[in-house]
Structure formats: C-alpha cells, structure tokens
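Okay, handing you the structure first.
Note that one protein chain is taken out, while the other chains of the complex remain in position.
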Amino acid sequence: MSRGRAADRLLALAVWVSVLAVAAVFFWILGSLLWSGMGRVTWAFLTTAPRDAGRAGGIGPILVSTLLILGVCMAVSLPLGLGAAVLLSEFAEAGSLFGRAVRRSLDVLAGVPSIVFGLFGTALFCQALGLGYSIFAGGLTLACMVLPILIRATEEGFRSAPSEYRRAAAALGMSRASALWHVLLPAAAPGLLVGLVLGMGRALAETAALLFTSGYVDRMPESLLDSARALSIHIYDLSMNVTGGDPNACATAVVLVALLLAVNGLAAWMTGRWLSRRVLPA
Amino acid sequence: MSGTDGSTFLRMENLGLAYHGKPALEGVDLEIRRGAITALIGPSGCGKTSLLTCVNRLIDLVPGARAKGKVEFQGRDVLDPRADLFALRKRIGMLFQRPNPFPLSIRRNLELPLREHGLRDRAELAATVERTLRDVALWDEVKDRLEKPALALSGGQQQRLCLARALALEPEAMLMDEPCSALDPLASGAVEDLIVSLRGRVTVLIVTHNLAQARRIADDVALLWLQDGVGRLIERGPAAAFFAQPKEEITRAYLSGERG
Partner (left out) sequence: MSPSSKDRLLVWVLRACAGLSGAIVLLIAVFLVLESLPALRNVGFARFFSDPSWHPARYAADGAYNLAPMLAGTLLAMAGAVALATPLGFCAALFCHFYAPPGLARACRRLIELLAGIPSVVYGFWGLVTLVPLLNKVQPPGASLLAGILILALMILPTIALMADGALANVPAEYLRGAAALGLSRSATIVGVVFPAAKSGLFTGVILETGRAAGETMALLMVCGNVVQVPKSLFDPMRTLTANIALEMGYALGDHRSALFVSGLVLLALIVALAAAAEWLSKGRVYE
C-alpha cells in the first residue's frame, strides 16, 4: 500500500513539474515576443513599406502579398477540396478502389514536409508551367498543402448532415445535384468553414514551401505573376539575413501570431456553435 | 368503398429483397387498388418498410440492398435499372416515420421540389404553396411565417408540411411509413384525418404498427410476417373481411394479440 502511494506521489510530481515547466517556457516565448515586438506594432507599421532592407519602415506590401497568396490558395483549394470531399462522403464510391486510393494518398499528402512541397512547387509551377517566382506559384503550392485539411473537415461536415435530408430529397424525385446544392451544402457549411479557417491557418504559418515559389521581393505586388514576400518569409529574412532586423522581425512575428490566433479562435468559436446546433433536434 | 374503381394501380410479383446477400423479404405478391388505402401490418422487423422503399426505389440509397422480382407500375417494371427514378418518385411520393423537412424556410421546403420538377412561375409557385398548405390544414397556422425555418414547427406541423411538400408534386400515390407513430395523439389524429381525405384522389400504401388505425382507415390490408428470419406476405384482402374472418391462423393470432 505505501509503495503504491509513493509511486502515486512520484508520478503526480513528474506530471505537475513537466506541465508547469512546459507552460512556463511557452509563456516565456509568447511573453518575450510581445514584450519586444508589441511596442512597434502601430498603424503606420502595418501600412507603410519596408525601408533599408526591412530594418525600418513597416510591412504594408508584405501584408498585401500574404493576403494575395492566401487568396490564390483558397480560390484553388476550396472548389477542388469541396468536390473531393463530396465524392468521398456522399457517394458510394468512397468504399471503392478509387475512393480508398484517394483517401490513402490524401493521408500521405498530409504528412509531406513543407520543404518538399516547396521543391515540388518550384519544379511544377515555377518552371514546368512557367509561372516563375510569383504569387500564383506560391498560392498553388499552398493549395496542394492545405487540401487534406480542407477535405477532412468538409467530409466531417457532410457526414454530420442527417441522412433524413438525403432520403427526403430522393423521395421527392430531386436529383442528387440539387439535393447537394440546396439542402446538404447549407447543412454542411459549418464543417466547410472550419476546414477553410484551419487551412488558412496552416497557409498563413507556412514558410518553407514559399521560399522558392513566391520568393522574397518586398515591394507591393502589381500582379499575381509578381514575386512577393509573405509575413513568415519576412520574419525569416530579417532575422537571418539582415543584421539589425530583429526588432522589426519581432514586430512582424507579433502580427503573424495575432492573425493566427484570430483565425484559430474563429475556428474554435465556429466549431462550438456548430456542435451546439447539432445537439438540437433535427 | 368510396372513390375506388377497383382497377389495379400497382402489382408486385414475387418481390424479394436482400441485404448483402442475406434475404430480408421473399415472394411477395400484392396488388394495390387505385385510389384505395392499403395498410401493411405486421410485427416490427418483418420488412414492411423495406417493401415500401422498393416501390419508389429508395432502397437504392441503402448500400448492399438488392431487390428482385417485379414491381409493375403502368406497364413497366419499377425495378428495371433503366427506370426513370426522378419521374417515378414524382408520381409516387413518400411520407416518413419521422418528419423530415429540410433545414430551410417553410416556403422553400415546398418550392424546392416544385422548382426541381420544372415549375418556375412565381405566381404559380405561390398559388401551389397556398393550395397545398390549405390541403393539409396548415395554411392558417403558418401563413404569416412562411419565411421562418420549418424546423421551428411542432412535430405534427412538420409532418403535415412534409405531406404538403409531397402532395404539391401532385403524385398519383403516396407511400407512408408509420407517419403517425412519432407524433402525439392529437397531431396523430390530424395527420390520420388527412390521410383519409386522400382516399379516391391518391392511392395510399401505408405501413402501420397500430391495428386500430388500420381498422379505421384501410380499404385493403396485407399482413407481413417473419418466417425463418425472412419477411413473407401471409394474408391480404379487403379490410372488412380481413378483420372479420381472417383465413390464416397467424393472422387470427396476430389480430387477437396472441402473437406479434
């Protein structure tokens, strides 16, 4: 009995100590970022162009570039992912050889390292398709990367739509296309939105896949074929390649983390609302 | 019985059904008279609902289910893989055990299938919405909140809305799968009255657990029974004779409550 109690104490101690230590380190990270970066985040910082290789000035063009890359990524991955998710969740084909192969390959895709996506993007989009270092190439590369996340969440959304809707629509002689568009898609929309937001989070955080697909240029992009610099690349470049770039790198990191927190918070809030809605009688 | 001319609306011949190769229903021969209310009765699990879903091929939605035999409707076999399911389901509507309105507004619930089957004219749509809602005695209750979500209605109202939604397509027949069993007695009575009001206009094939209900509304009755794990048709006939002088021992026992 006393040996058991001693072991209990030891395990409890280990758990508490490790959790406290880890929490402390994370608060240290977030705290030090905020402490040294927060003061520099002003409206002017967010809107003006970087000067002196980024040591001075703001991140205006970089914010715009980030949003453009994100826009291309979502514009491509959303319809593709939606189509794939509908096929996998709504049609009997999900169990077929084709369906299983697609699912398996998406699982592998989810684990592919981002630098490999970068290599692939530069070979396919920049070179084979002749897009060069551009917002398009970066966005397309990210689109490949977020597809598995998007598809998984959307499938979840369609699964949660009650099967009564499908039977009712079929019994009324409606085509599956109309049933999907008018009834199931609205019912699955929360899942789709959660996937969208998670995918956006992943795309925002990404750096390695963009290094040699969208490039480094920190000017305001004039078209989607221009090279452009994302927030994450800006942080990397300032801290590694520009001496004296740390303060602005830190401020940029604060902006990026704030954006991600907003995006993740949105996802959590939407999932919560969605779950609470599902509890109500259908 | 009033309104039935006695002609055959639909004929099942040696109809059978298997799930993943395991038979659930076998050798059903049944004629449905035009305009009559035919009640399918029997203990739970004997394949009544499966039988119903063979008629409008909703069984296709169930993975692994395969029907065999013949369901003859207007000179064609419904089970033919080339059958036009959309036209079939427009002509033979269905009402489910649990009300299943779409998560849309009341008006959209009615308009969606109408639009799907080619009705686009706004005035005509509005007129059909009103007419069918009046048909199911729902108009006065919902006329001021047509844009409200249908899921906010009570269970009985939802079921009447679903009936209106099906009737809006002007079907020749309605399949009903225990349409009153999920409702409270009052709502159940209202829906039952509506079903009776369809007699003569629409052919009704209704599954019910409730013998009293079958006695009240049915023109014809058919009893399904589970024998050796497979559903079979035991006895069928006009309601009066069926209840008064059942021919089969099983039917007698079921009606008297000794079995089932």
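Think of it as A and B in the order they're written, each chain with its own count starting at 1.
What we mean here is this: contacts are C-beta pairs under 8 Å (C-beta built on N, C-alpha and C of every residue); 3 or more make two chains touch, one makes a residue touch a chain.
Keep in mind the model is a prediction, meaning the values are calculated, not measured.
Set against the missing chain, the residues A:Leu67, A:Leu87, A:Ala189 or A:Met270 yield one that touches it, A:Leu87. Between the chain not shown and the residues A:Leu196, A:Leu211 or A:Ala228, the one that touches is A:Leu211.
Although one chain is hidden here, its contacts on chain A can still be listed: residues 4-5, 7-8, 10-12, 14-16, 18-19, 21-23, 25-26, 28-29, 32-33, 79-84, 86-88, 91, 93, 98-99, 101-103, 105-109, 111-120, 122-124, 128, 144, 147, 151, 173-178, 180, 201, 204-208, 211-212, 232-233, 235-236, 239-240, 246, 249-250, 253, 256-257, 260-261, 264, 268.
The missing chain lies against chain B, touching residues 84-86, 116.
Definition applied: only the chains that are shown with their structure count from here on.
Centre-to-centre spacing of chain A and chain B amounts to 48 Å, using the average Cα coordinate of each chain.
Those residues of chain A whose C-beta lies close enough to touch chain B in the complex are 92, 95, 162, 164-175, 178, 182-183, 186-187, 281-282.
The touching residues of chain B, counted against chain A in their complex, run 56, 58, 60-61, 63, 85-90, 93-94, 96, 98, 100-104, 112-113, 116-117, 151, 162, 165-166, 169, 175.
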